[in-house]
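Excluded from the complex is one protein chain; the other protein chains are retained at their positions.
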Amino acid sequence: MNVAPARPAEEAGIVIEHLSHTYAPEAGTGVLALDDVSLTVERGSFHALLGPSGCGKSTLLFCIGGFLPLQAGRIRTARGPVSGPGPERGVVFQNFALFPWKTVRENVLYGIGKRGIRGAAAREIAQHFIDLVHLTGFEGSFPSQLSGGMQQRAALARTLAAEPDILLMDEPFGALDAQTRRIMQEELLAIWRQTEKTVVFVTHDVAEAVYLADAISVMSARPGRIRETVAAGFNRDPDPAVVRRPAFTDLVELLWELVKSEVEACRPALASVA
Amino acid sequence: MNGSKLKRLHRAALRSVSFLVLLALWEIASRFDLIRPFLLPPLASVLARLASDLVSGAFALNAGLTLYRTLAGFALASLVGIPLGILISRHRLVGWFVEPIVSVGFPMPTIAFLPIFMLWFGVFDLSKIVMTAFSAVFTVIAAADGGTRGVERPLVWSAESLGARHGDVFLEVMLPAAMPQILTGLQVALPLALIVEVASEMLMGGAGLGGMMVQAASYADSAGVYAGIVETAAVGAVAVALMARLRRRVLRWHPEAAR
Partner (left out) sequence: MPSGFGERRVRGIFVRYAPLLIIALVWEAVTRLGLVSGTLLPPFSTVLLSFVTLLRDGTLVPNALASLMRGAAGLALAIAGGSALGAGMALSPRVDTAVGPLVQAFYPLPKTALVPLVMVWFGLGDMAKIVLIFLGCLLPVILGTYNGLRGVDRVLAWSARSLGASRREVVREVLFPAAMPQILTGLRTATAFAFLLMVASELIIANNGLGYLIGSLGDNGAYPAMFASILTVTALGFLADRGFAAISRRLLRWRA
């Protein structure tokens, strides 16, 4: 168990310092979603944010993405301070967020077009990423014609086609069934190893975090704080039996105890029944 | 808590600014004779007219008649339309027969049938009520059909496996489950009924808000026309509020009530 030391943004992928965020302050009673969160994500690493529902991990992700106004604290990447959304920080959402009126190809072409690339060159790049996520043959389909897993691949292809440095993923496999989820996890690791991007991955599934991540930050429930950051790194091991190793299952147990105590902190009545 | 109350008052004040600005423009326009008094009578004269209508009971009479006829037609449309709509969704033959009729009737300018109803039912309340009902019924049928069709099968199956008989399943499960959509249809149908009722009154004359406004226009009494619009808007607001009340009452159990 060790915590990654803070480093300058040029080496680190993302540096977050004393970030706080309150929702809807104008209604009188605001909800403090994030409370003085500080975190460093190593460049090229796969960093998971783990915690119970409503603990602010998605909020943290959206702040890094630049979608929420910066209220207190700072976020920096290698390109400078974060002040709004940008193609260097690509996002993949839980409900895919594909443009339903565009085909898969048109979705993937969207980010490419914003970079100023058009025509045959653009189509070639789009095809490369569609092939990368194993959606060859479905370029002309609309999202409504695809299964959940396929839609998520399309969303991933779209995000990757914009060539971001950082990949922000908000429980991307949460809407998929268990089998598809397992397949997508393996494919995501393969793509990550190939493209060497910095990934921030939000999940409530402990085993998923341990399987995928280099480092896992456990977040506390309302208000959201980083409770602990632990190192994992099982993702470097290509052996599928890694999930049965004692080190793996021990870490899962450890993290589960941490997360469980946060879940119980939110629901005192239920804890007394258990 | 004081902070949020103040903020609410602040927002309410902001929202009424537009009205105040409009009323101010109205005053200025008539004071400085920017628009002919025939087109835009002084605000004071319209207000005076409203007051006298209230006091003399003319408002109560006209608005009451219009509202009565509208509600009667609406009730008729509901009594016929809801059972018919449910029947459509449950019996294929009935559905096959009625569906094209509804599909034609839904976008139809039903007001075109007014002369037919005048021919059949005369020029008094009955023809107006039938006209109003005819206009509203298609919306109600479509809503009742859609609502019962859309009831999720697990709901019905759960009831049946818990031992409910056929009739019980319908009354205790399907009807409540279809209620949100049926009520939405009713909420669309009532303003539609009012629109057609007002038009019918304008055509046939006599007492009622429509007849009163047409008469005012023919006497070049623009203050009367403006006052009539305000009074009709008031009746419309009452109708909309009534339906909202009904919906909240009937759907007390629905998640939308928790918002």
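Points to keep in mind about this one:
Going by the order they are written in, the chains are A and B; count residues from 1 in each one.
The working rule: contacts are C-beta pairs under 8 Å (C-beta built on N, C-alpha and C of every residue); 3 or more make two chains touch, one makes a residue touch a chain.
In this text, all values refer to a predicted model and were calculated from it rather than measured experimentally.
Interface note: of B:Ala29, B:Leu54, B:Leu126 or B:Leu203, the residue touching the hidden chain in the full complex is B:Leu203.
Here the missing chain is touched by one residue of A:His18, A:Arg79 or A:Lys114, and it is A:Lys114. Although one chain is not drawn, the whole complex shows that of B:Ala44, B:Leu79 or B:Leu119 it is B:Leu119 that touches it.
Summarising the interface, chain B meets the missing chain with residues 14-19, 22, 38-39, 96-101, 103-104, 106-116, 118-120, 191, 194-199, 202-203, 209-210, 213-214, 216-217, 220, 222, 225-226, 228-229, 232-233, 236-237, 239-240. The set of chain A residues touching the chain not shown comprises 62, 65-67, 84-87, 89-91, 93, 95, 97, 99-102, 110-111, 114-115, 142-144, 158-159, 162, 164.
Keep in mind that, in the parts below, only the chains that are shown with their structure count from here on.
Put simply, the C-alpha centre of chain A and that of chain B have 49 angstrom between them.
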